[in-house]
Structure formats: structure tokens, C-alpha cells
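Apart from one protein chain that is not included, each protein chain of the complex appears where it belongs.
Each chain carries a letter (A and B) given by its place in the written order, and its residues are counted from 1.
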Amino acid sequence: MVGAGIAGIQASLDLAESGYYVYLVEKQPAIGGTMPALDKTFPTNDCSMCILSPKLVECGRHLNIETITNAEVIDVQGEPGSFKVKINKKARYVDPEKCTGCGSCAEECPVKVDDSFNQGLNKRKAIYKLYAQAYPNAYAIDATKCLKIKKPKACGKCLEVCQANAIDHNMKDEIVEVEVGSVILCPGFEKFDASQLFYYGYGKLPNVVTSLEFERILSASGPFGGHLQRPSDGKEPKKIAWIQCVGSRNCRMDHGYCSSVCCMYAIKEAVIAKEHCSYPLDTAIFFMDMRTYGKDFEKYYERAKQEHGVRFIRSRIFEVTEADDGSGNLRLRYANEDGSISHEEFDLVVLSLGLEPASDMAELANKLGLELNKFNFCQPAELTGVGTNKPGIFVAGAFSGPKDIPETVMQASAAAADSAANLAEARGTLTKVKEYPAEKDVAGEIIRTGVFVCHCGINIGSVVNVPEVVEYAKTLPGVVYAAEKLYACSQDSAGQIKEAIAKHNLNRIVVASCSPRTHEPMFQETLKEAGLNPNLFEMANIRDQCSWVHMHEPEKATAKAKDLVKMAVYKASLLEPINPVKLDMNHDVLVIGGGIAGMTSAVNMSKQGYKVYLVEKAENLGGIANRIRFGMQGEDVQQFVSGLIAQVNSDEKIKVYTGVEITDVQGFVGNFETTLNNGEVIKHGVTIIATGAEEYKPNEYLYGQDERVMTLLELENVIAQGEKITDAKNIVFIQCVGSRDDERPYCSRICCTKSIKQALKIKEVNPDANIFILYRDIRTYGFFEEMYREARNKGVIFIRYNVDNKPVVTAGQGGLKVTVTDHVLGTPVEINADLVGLAAAIVAPGETNSKLSKFYKVPLNQEGFFLEAHMKLRPVDFGTDGVFMCGLAHGPKNIEENIAQAKAAVGRACTILAKETISVEGKCAFVDKRKCAGCGECESVCPAKAVRVDEKEKVAVVNEALCKGCGACASSCRCGAINVKGCTNQQLMAMINAL
Amino acid sequence: MEFEPKIIAFLCNWCSYAGADLAGISRIQYPPNIRVVRIPCTGRMNPLFIISALRHGADGVLTSG
Partner (left out) sequence: MQKLTEQIKDTAKKLLEEKKVDVVVGFAQGSLPLRGTPLFARTPEEADKLVWSRGCENNLANYLRKREDKAAVVAKGCDVRSIVALIKENQINRDNLYIIGVPCDGMIDRKKVEKLLDGKEVLEAIENGNSLELKGKGFTKTVDVKDVLHNSCLDCRYGNPVIYDELIGEPIPAKGDDDFADIKEFEAKSPAERRNHFVQEFSKCIRCYACRNACPMCYCEECFVDCSTPEWISKSATNVQDNILFQVVRVFHSAGRCADCGACERACPMSISLRVLTRKLVKDVKELFDAEAGVSMDDKPALATFTANDPEPFLVKE
């Protein structure tokens, strides 16, 4: 995995969970990529770090992911199945194995440098951790800035304070070679250098900032602690402007592509900025086309306009200058749509930077013979979603073209699936499993708690009186042993803890040190190695939530530490062993829907070695793609579809059912039983829903009344046949027919590009035809922008209409007449049209989807498309385990994207299928039948659909395979009959009572 | 002596507890009269915990997730 941003992390996790060993190579000293630097994420406004950090932690401690930071891949040789990868591990000067991340070194370091993570808005030290929650949680030294590295006799203050002996200024770069079966390139993107565009004043005017700088300004962990202020003078801005397309859609800069994400992030930044202010903040976004084409984006845009009052100004900016009154304010001079010139003054200007391909990849690509497109992005090979021209080498994320997080995650899972498909035979051969001694039975034993209180060097010990806490711990009920540790997490401490467990016959362990979020698994390992169940362990967080936050109140901090230890000891005395739950699993796959997405999933699944049942409701395979002729990049779609159908039909592992529907579904992940209307019952372990979508049947613009008015799919056929277009003089396309309105408040995403594609096809056959595209915003995102330019160059006329003044189509003598108000002239234009193409919306198959939604207990959104588990990071998953989706069932998208998503669904499903059995951690809900009244409250609140009331016994039953242990059931149960293992009412009450 | 409220906080492991950790990592100083109980999800938050905490002498309860 080349690059450890969200794509690399996701693909690594998918592969590692699917039975492969992963080398994750990252050039920064920590994994995470761009996402940790973002404040919030659209369209859910989730905190970026909050949703990412569980993945960082999971990835970081995965037994089968070897994270290599501060490193670069310098060469790849070989062929699929056996590549040799050369990696340059740069000297970090800090041993991440020894470093505890305590930060004492940085406090002492005298050298201040610009904090690159905070976009240079503040300073950090020459020895630094990339960001607060970084994994590995270890420091690194900036060799270009460190005094001692430059002059060995100078400084060395960090060495003096590091009690873990982790620092070594003499480290050297090291070249290592690893053997791998496939390579996934996901190095991410770089930001456009805005100082290249002098007229925006970036670099000269301090209150012109980039969008990434603004993310850091908004972030609570940013340079201003989340306080919205200007960099120049700390003033709270009253008016902020965003300038779109900075370094995008710009041919002069060789950036002719659309960066795809900037419209949404600018809206998000404007909305979040408003939320930050107690005063009314004026926000204005200066844009050309508003490209909110993704799932739920259009609604976000509308809400920003209607509810938040963000101003949207369609314009071209001429320049940004500083006001001459010394206020530091900025003056924007811009042209409106009608050509008039306006000025407006702002306190702060944010430049919405475009995305550029990772610059250092060009060299590697060259070495590998990897083809990049003209912008140096590694655009996926046609209709592969993630393939490159080199077999065995895949691409994911923004390096394949500008894209947002969900699409990056989708591609990552897809790349995981594609690379695993080639290596299916090797699955499980290189993964590591750890062996432990037999577990001691502690049932019925008297509680014997051991408490270990950590100094964390001086991090805890300098504030909290550790010996006093140890003495206090000894007085607590059940505690038979208490000791202090310099670093509880060090190797020798682990040995001492094991020794103490044996010597004092301890059966409950409490460690008072740092955060259980980062260290609990490590201490639990120690328990397992000592033969204790890992859940007989409890932590008291006396560093992150005590000594670090009460540094100037040592007495009160000590008192708090005692309380925290007391709470932990009380809870520990009630802890019981929890054992993982194992259930049998069926390893077959059911794919619902035989369109491109469904067939792609089926073929890929079969390559992974799993048996697939492919169910299609229509008589033939192919789905809506049967009606598509021209791929967006000129692919022959019909040839592709028939090839895919042939492949599916000839695959022995794929059993195809056509003309068949689903009538009933029972079971859960690993154990589904789906009944078809032919009476057959399919037993399968996972389900992939790929039910596709339909074209909206318009009832506007004379559709259905005049045969010269047709939808794009109908027009596609007409163009392919050629006759009607060879002598057509005027052809009109009308965009957003049935999309972006009150009934369907979403963008259908592909229609702008499709219309332009068709316009260009017509121009090929009939260059003299006048083609008019009547649009609201042209949404040719990514590299499709090139097509938009080509169309304009070839004379296709684009007329923007206002949604309040839609075009009118009338039929009269002499043909069809389309009347539209021209956006520049402001006057109505009449076009005599020979053909009118309606860009009809993509709509969800309502009945099919709502039926499946009930069968598989998975939700739909308001528009009838399936709703994923998380819009950002789980784009093909559902809250219900073992059910995945892909293709148009998820929302409008083009064929290439459908293919990527189909493979992504496979990648995710394989993480389940790769296991012999279904094994869950066991921190599940459990029911006391004696107390349960069977009222069903738990059943209705369970988000994972893991509880139901048994009809015969009238008591709730938990399906441990599905339970996520959130405890919503336990907190809504009036009778106290349902509880969560490891977090029972009794345990929590014990903690409360301890105070 | 000035009144010092005793506050019990119930924090979701995945977000707010992480936020409290971040406050530590960022060395943000706040008054030491808060005691944190980590829960797997705010869904685990039985209203009885709030009432019981208040009954057991807490002056305030913070639930965050």
C-alpha cells in the first residue's frame, strides 16, 4: 500500500481482515493523510478526526498490517503475485517502539519551526508529533531543523528529558525490500499552490487563506483552538468570501479538470464558520457552477442557502486587493453573469484550492511504466474502477482523479478486492495469529485486585502524587497489591505485571495511566499472556484526563486520580470474563440484481473463490446498461455488457437466476436463508444488493405527447442508429428534468456529462447541427470538464436557465419550439428544435427497494435509494452486518463508478467471508429471562437489529453475531432485564456509587 | 469556601472520551472537579444513571456523545 491516507488505511484493513498481510508505506511520520487536518466533513458535518481515529487505531494495531512510516517506495519490480518492492525508510531519529508519545522532548526542544500540519499558521518544535492523535503515537525529528543533527555537539536537550531512551540522533536511512503479490497506489493529492495566481493575492495579503488553512482555523485542535479569527490580527471576521476553482478548471495553469470536492467543502466551511460565531457572520461563495452532485449534496447546498443564509454569487473574480484604509480587509472585484462589474469588501478570503496529483509519484510511475493522464493523475483503466495499465498494480483515492472521501473509500475497498482476486490462493498463508496460555478459571474466586499506577516519566508523576495514590489504592476493597511504574506500558513493566499476577494470585487488574482508547488492548495482551481473561481489566485515565489537564493544581489532581482509581477498582471487582462468541458461517454469496454492478460483484466474488447466486428480476441480465451505447470516455458499453454476461454465464461458481424475485428472507450474517418466488431457498452468508435504478418518465416538456421529445436513454438509441440526427438542424437538451426539484431534491449526477457526450456524438455525425444545452449548473466533475470544454470549442451552445423560469417546449406548425431566457442577454430565445433530449432523473425502484429494505432490515433514504451505514466511511456497508450494496441502488453514478463500487462491496464482504466462523468479541447484550417482560422496547431501539422478542417464550433474545454492544437496549429496558457484558448496570452503578 | 460543584460525566468511547483525551494531549486546562465514566455509546446512557448520580451527591451530570 503506497500511501496511508484514508484510502490506504481502508484498503489495508479490508485486506488484512480478508486474510492477507499488508505493508502500509507512508512518507509522513504518521498515518492518516489529509483527513486528520480537516475539521468537519460534508454532508453529515461529522468531526473528521472523530470518525477517522477508530480506523487509525484499528489499522495501527492490526497484527497483519505492518505500518512503515517516514518511508517511500522507490522501486517495484516483478509481476502480479511476486513483486519486489524497495522501500527507503528515512531516519526518524526516534524509535517508535520505545517512544511513549509523552511529549517531554518537544517541551524542551528550543527550535521552533512552522507547523506544516497546521498549514504553517503556528509553530511546532523540531522534534514533533505530526498531530495530536497520530499513529504511531511517537515523535520524529525534523532533520533539517534539529541543532544536534546539524552539529553533533550542540543542544541534545531532548535526550536529557527522554526517560524512555527513544531518541537517537545518529539514525540512518535504510533501504528495505519486501515481497508482495500486488501493489495499491493511494498516495493522495497535493494542494494547488495558490501563489501562482497573483491576482488572488495569496502569500502577499495575510487575510487571504487557503481552504486547508481555513480547516485548521476552524479545528478545535488547530492553531487558534477553534476560535474563528483572522491570521493577520486575530480579529473575528464579520464577512468571509470563498473563491472557487482556484487551480481548477483552469487551462492556462494546465489544470483543465474540475477538482470535484471544492464546492462541497466551501459550503461546509461556510456553514461551520457560521456555527462557530455568536454574532451574525456573512458568508459568500463566488462560483461558476455549483457542483453538488454527490449523494445528499444538493440538499446540503439548499440548506446552506435557505437555512444558513450562505450567499452564492455566480461570478468570475478579477482580483483581490487589500483595502487602503489599513483595516487589512480585502476587496473583491468581479464580473457578474450578465457581464456587469461589482466590488465587495470582506474581512477574510478563503481560496478553494484544487487538488493536484502527488508530485513524487511521477518519478515512480515512470520507473514502473505506469501510464498517467495528461495531468499526471493515474486515471483508472477503462471500466475497471481501480485498474492501471500494469497488471497487479491498482490505484485508489485522489491519485486516480480528484474525489471526495466516500468515493476514495469505495475505491480503496475495490482495490482491495481486485488485488485479493488475483491472490485468492494465498489467502491466509502469510497472516499471523498469536498463541496464548490456557485461561485461568476465576469463577467463584475471592476478588484479588492488583493496581498499577504509572508515572509516565514525569507526565503524571510531576503533577499527581503517584506514591500517595498507590497507598490509597491499597486501602480499597479487594485490592491485595498496588505498585507504581515509571512507564506501565514498557516491556519490562509488562513482565513485572505478569510476575505480580502469578505471585499474588491476582484476578482483577487495574492500571492507572493514560487512555484506554490507546493502551487498553496492550495491557489486555499482558493479561492474556498471564493466563487471565482480558476483560478482567480496567483502566483509570490519570494522564490525558487528569495530570495533563490540571497541571497547576497538583493536590486536586491527586484527589481526582484517587477517585478515578477508586471508580476503576469498584468496577473491576464486578468484572467477569468475557469470551468471544463463535457461530457457524455459510460462505456463499447472494447478489441481487444482474446489471453491471451485480455482475461485476459476482465475477469478482467468484475470483475470490466463493460461490455466488445471482438473482435478476428481469428475463435478461444487463440491467439498464442494455440501453447505454456510449461510455463516458468512449467505451463500447454494449460490448462490455455482453462480455460480462458471457463471463457470468460461463462461470461455474456463479449460479444465475433470471425472471426471479425474492419473497422472503430469514437469518442474519453468515446464516441467511432467502426464498425466491420459484420456491427455491438459497442459503448464503452475505448479501450484496445491486438493484439498480430506473429512468424517470417525464410528464413535462411534451414528453409522451410528441415523439421528438425523448429521454437521454431514448436519444442514445436514436444517435446510435444515426438516421434521425444526420439531417437534424437544431437539437436541444434540457437538463435537470425531474432532478433537483421539490419531489426529488437530488442531482442525478451523470446527466450533464451524458448530454455533452451525446452532443459530441451528434457533432461527429452531423457537424453542422446546432446543439443547445439548457442547464442550471454544468456538473462535469473531474476529468469530464475536458469534455465540456471540447463541446464549447465545437460550438455546442450552453444556455443557463433559472429554475423559476424553466424552458418551455411547444409544438406548432413547423415543429417544436423551445423558449428559454438567455442568462447573459436576459431575453427569451426561441429555438426551433428537431429533437429535444430530456436529461431525465435517475430514480430508485421504489417497490423493489422497500421490499428488500424490510427483508434485510436495511434502511432507505427519502428518495428510495439504500442508505449506507455511514455516508463518509462506510459507503457500501449497512448497519446490519453481512449486507452490502453497490451501483445505482446506492444513488446515481456512472458506469466506471458503479464498477468501483461493485468491487468495493466485494472487498467489504470478503472481510466477513475470509473467516471460518463468525467470531465476535463478546461484549454483547445479554438477557436475564427471569426479569424480561417481553415488551419489545429493546427490539425497537436496537440499531443493529440484534434483539427480538421470542414469540413463544415472550422474552427478548440477543443475536450475538449482530450485537454491537452499544447498550441502547440496556438503557431503555425498564425491567433491568437486558445488560451489556463488560458494562453492566451494576458495574456502572458501582462507579457512580464510588463517588 | 466557594462552592465547587461535583460533576460526573458520561462520555462515549468513540467521540467525547476521545475529545477529553485530546484536551489532555493539547494540555487544555480545566477545573479538576469532573469525574469521567466511559461508556460504549451514549445509547448506553440509562436515564437512571443520571438520576442516581444526582442522588448520590453529584451536582451536575454531563452526557456527551
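Basically, a residue touches a chain if its C-beta (ideal position, glycine included) is under 8 Å from a C-beta of that chain, and two chains touch if they have at least 3 such contacts.
Quick caveat, the model's predicted, so the values are computed rather than measured.
Here the missing chain is touched by one residue of A:941, A:957 or A:995, and it is A:941.
Checked against the full complex, the one of A:676, A:829, A:975 or A:995 touching the unshown chain is A:975. When the full complex is taken into account, the listed residue touching the unshown chain is A:954, out of A:367, A:697 or A:954. Screening A:932, A:961, A:978 or A:994 against the full complex identifies A:932 as the residue touching the chain left out. On the side of chain A, touch with the chain left out of the figure occurs at residues 275-276, 930-937, 940-941, 949, 954, 972, 974-977, 985-986, 989-990. With the whole complex as reference, residues 47-48, 51-52, 55 of chain B touch the missing chain.
Simple rule for what comes next: only the chains that are shown with their structure count from here on.
Chain A and chain B have centres, each the mean of its CA atoms, that are 29 Å apart. Within the complex, the chain B residues that touch chain A are 6, 8, 13-15, 17-33, 35-41, 43-49, 52-53, 56-58. Within the complex formed with chain B, the chain A residues making contact are 47, 49-50, 53-54, 103, 132-133, 220-221, 225, 515-518, 541, 543-546, 548-553, 556-557, 559-560, 563-564, 567, 923, 941, 943, 965-968, 970-972, 980, 983, 985, 988-989, 991-993, 995.
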